[in-house]
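For this view, one protein chain was removed and the others were kept in their places.
Here is chain A:
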Amino acid sequence: MACIEILFRISDKFTATSRHYVDRLFDPDPQNVLQGVIDMKNAVIGNNKQKANLIVLGAVPRLLYLLQQSSSSLELRTECAVVLGSLAMGTENNIKSLVDCHIIPALLQGLLCSDLIFIEACLRCLRTIFISPVTPVQLLYTDPTVIPHIMSLLSRSQHTQEYITQIFAHCCKTPEHQMVLFNHGAIQNIAPLLISPSYKVRMQALKCFSVLAYENAQVSMTLVNVLVDGEQLSQVFARMMQRDKPIEMQLTAAKCLTYMCRAGAIRTDDNCIILKTLPCLVRMCSKERLLEERVEGAETLAFLMEPDIELQRIASVTDHLVSMLADYFKYPSSVSAITDIKRLSKLRHTRDFCNQLDHDLKHAHELRQAAFKLYASLGSNDEDIRKKITETENMMDRIVSGLSESSIKVRLAAVRCLHSLSRSVQQLRTSFHDHAVWKPLMKLLQNAPDEVLVMASSTLCNLLLEFSPSKEPILESGVIELLCSLTQSDSPALRVNGIWALMNMAFQADQKVKVEIVRALGTEQLFRLLSDPDTNVLMKTLGLLRNLLSTRPHIDQIMSSHGKQIMQAVTLILEGEHSIEVKEQTLCILANIADGNTAKELIMTNDDMLQKIKYYMGHSNVKLQLAATFCISNLIWNEEDGSQERQDKLREMGFVDILHKLTQASDPSLCDRAKTAMQQYLA
């Protein structure tokens, strides 16, 4: 009890002194006010408690008032900005309070003053506020006159340069922001700062370029042509990647060049990419680097080489990158150990220790997801690299456990990695099966966010390929319902993956599976998919139909139950405005139907359909001619019941003449196909 009382008294005392500081801000004598602000400045430095008190007691609005008042002396206004900057240096809550008091417009207004010292104080405070994650970046862009004015302040002093570039580097988050800054001459104004005598200015300018160039072709294209002191910007960046430069500088310069390269402004085979940027990023992944640097390095490297197989090949042999990444999983030694320690330490009320552990845990997640991303990128094209990755110690186990981690970021990266590796026939047959990766993958597909679902279902498509040994167990796990539900998703990517997986599943499948697919999907949904606005979805749906309609008994069975709807759909597509590929696929379905015993009749009795086939036999596209001829060939095939009648009917309709003409076709396969068909008549 006594203890608490003392605590109260102390805090009372604190509040009392704080109140005194605030009271002095209202003194009628301006000189006293100034002295009060200066005293307040000295009192708050490094004292978070004092800062919080002053904010609670309403010092901020008064300080802002004094700062904005043109009747205040410049000295007073400057000191106010300094104190506000000091308050901003405290906790995130302080920043929130300051922002709520509309400090940002007030400070931005202050920048219009001509006094450099005052401007610098305002900028310093703005800098502190804008680099906080709790500040809405948008506030920098609300007034359109702000950016051009700030841009003009860049020439004032090294301090203005440092603060402004730092603000830009933190407040450029969207393509719109990039364009606003770009349009107000950010590149021309900031480029000369890359050779500033001040390291801080150089570094912040470099950061600006990295955020400006990120996924922005226009900025990137402009950057390659910029000269700094007669030197090309890419060379300036390359120099900043030299190994004796600070790591932060090397890494940020590598990011700039990576973004410029991905935006198409620098070729991937340019020496500054192959011999400088790539090795620099690999170095950033080394054990000697800080955890943050390793994360950023790996993510940037993954981004750099994603589309380029040559870069993937070089990276895969550079400095043992593949095994170096395995170290990313060794931090911390185990997650459960950390949670255990946390539980223990909570009992001991050591909050700092807990924070440290949270921090470590976060880093562990970040490291793992970065490693998965980089593995995904490395293995996206080259079979040898995929083999090397899967042979890395415990790699498949790590992916499997990554798929069920609590952090979404890690799960997403793990499934990306799995997807990249699943493009390998060999891996599908071996390691994927050995580690039963389908199990966690199936689990992941339940109730996952869309971005994870897209990747997971895409991987599932590969696992359902006919030669994949995982296909069987997946089928048995009741995946069909799940896939069917995916086809009803709003996201085209998910619809494609769902139907694609079903298509793969139906390939050479048992009758039972096929029936199950048709049942689960329902004809209504099937036809809805056939009119899907996304061509990919349409194509895969047709592919599914084609796979369903293979082998005679299956054809007849499905056509007997759904023949009418299918014929309708086929007609609809053949009559509609569709690409050659879609029509070809449709004609192939028709050809499959023509292969059935009873299903044939559905075509033979449909003169309209026969006319369509005839039309496509005379089409200018060889592929369509081929598919249509194939269909006819199936209809007139000898050795089947009623072949004579069908031959007669089709002869009457003029098909023989067309076939005859096609035997003269310049395309050899079409010519062959037509000849084979003609032979049916001769036999």
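Definition applied: a contact is a pair of C-beta atoms (placed from the backbone, for glycine too) under 8 Å apart; a residue touches a chain by one contact, two chains touch by 3 or more; residues count from 1.
Methods note: contacts and distances are computed from a predicted model.
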| item | value |
| --- | --- |
| Hidden subunit of the complex - UniProt protein name among "Integrator complex subunit 9", "RAN binding protein 10", "L antigen family member 3" or "Striatin" | "RAN binding protein 10" |
| Selected from A:Pro279, A:Pro307 or A:Pro492 as touching the chain missing from the view | A:Pro279 |
| Options A:Gln35, A:Thr91, A:Gln232 or A:Thr318, residue touching the unrepresented chain | A:Thr318 |
| Touch criterion as defined above, residue of A:Gln69, A:Asn225 or A:Gln242 at the omitted chain | A:Gln242 |
| Missing-chain contacts mapped onto chain A | 242-244, 275, 279, 314, 317-320, 324 |
